[in-house]
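Omission of a single protein chain aside, the complex is shown with its protein chains in their original locations.
Up next, chain A:
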Amino acid sequence: MFLLLPFDSLIVNLLGISLTVLFTLLLVFIIVPAIFGVSFGIRKLYMKTLLKIFAWATLRMQRGAKEKNHQLYKPYTNGIIAKDPTSLEEEIKEIRRSGSSKALDNTPDFELSDIFYFCRKGMETIMDDEVTKRFSAEELESWNLLSRTNYNFQYISLRLTVLWGLGVLIRYCFLLPLRIALAFTGISLLVVGTTMVGYVPHGRSMEFRWRGEFQMNCLTLMSVPLHTFLKPRKNRPRNGGICVANHTSPIDVIILASDGYYAMVGQVHGGLMGVIQRAMVKACPHVWFERSEVKDRHLVAKRLTEHVKDKSKLPILIFPEGTCINNTSVMMFKKGSFEIGATVYPVAIKYDPQFGDAFWNSSKYGMVTYLLRMMTSWAIVCSVWYLPPMTRETNEDAVQFANRVKSAIARQGGLVDLLWDGGLKREKVKDTFKEEQQKLYSKMIVGNHEDRSRS
């Protein structure tokens, strides 16, 4: 037993030394450069190598599938069926024309064949619709060596499996601990730092800037496990404005806030998120709502307006979609933030899914599972574009303004611009849309009927 003791203490010493070394390396190579914005170029090399490996892996799988004479599942981002973009009226008229032996008069009312239009349209949506696929992770054209994105699992050869195994080793045993350490450091610094800042008495109005800067640095630390490419520095949101962006995951907040000073808006959460929220409020004024208050739209609008009027306060960061979308499209913007009348600074965020999918599918994964998945992907790479500020014009209402901003963001980010509500993730669509379709159709069968009875 006594012989074991020196051996034990040796292990403990080794552990202690290696941890110290690790943290020093961390500090020198990652944390300090991140705060000062210096880059060593390691990331670009890393990404290039990964891309080459992915391309090779996909080719191998395609060859493997061909040898076995099977079909490889290939994802299509534009939908899997051929669609004609014709309107209800045009198509029903065409259907009637093709089936009717009568001379073409413009007053047929109802034909048995009208049903074909609705039937086919309905079947098309069952095979492929625009909305359902936006709530699950985007499918990749080439495989990125993560088992979670592989749809053709059975075509992996031995070489690919070895490569995949190596990838798992690197990701789980090297990248994951590194990122957890960084995140831990970042969050602790945020909480401790903001508490200290909170004790400094409130003085002149300009100080919100340095508080914001402090917050920004803490968040930069938290974003270090992610890799971001930012576009040039003009069009940054200013005080008294509202910054709107498309929403894909909670990481959006970290990415934007590590590059500018913002006041956040959101629901009060419990747990770790709650701790972070309370800490951040100590440094700068944010607008956190209780769950009950969120339903009261007037209250929300009032608080936002108050914040925006105070020019010394930081610009508000809002995600008007209201929920996370999978970053292939932008869904309906809720009009609340566009009614306030402040200048809107649109921001487009586009993630590159090749290295890791940042989309948070909240119905599938909880926060902790999501963070684990993030930290075990190769990297999170995103591009952020700051668009020129927009204001509401006199002849447009809040909804039109919201749609205009949405189109600008979609265009810049290369995303599909959809009118559907992101709330469809959880709720059913409202009946008013069905009524619109019914109205259109009844005009075709009854509008004519009235003409007939008149003549």
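Heads up, the rule we're going with is that a residue touches a chain if its C-beta (ideal position, glycine included) is under 8 Å from a C-beta of that chain, and two chains touch if they have at least 3 such contacts; residues count from 1.
In this section, contacts and distances are computed from a predicted model.
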item: Name per UniProt, for the chain absent here [options: "C2H2-type domain-containing protein", "Translation initiation factor eIF2B subunit delta", "EXOS5 protein" or "Calcineurin like EF-hand protein 2"]; value: "Calcineurin like EF-hand protein 2"
item: Contact set of chain A toward the excluded chain (per top definition); value: 70-71, 73, 76, 79-82, 95, 98-101, 109-110, 112-133, 136, 151, 153-154, 363, 420, 424, 428-429, 433-439, 441-442, 445-446, 449
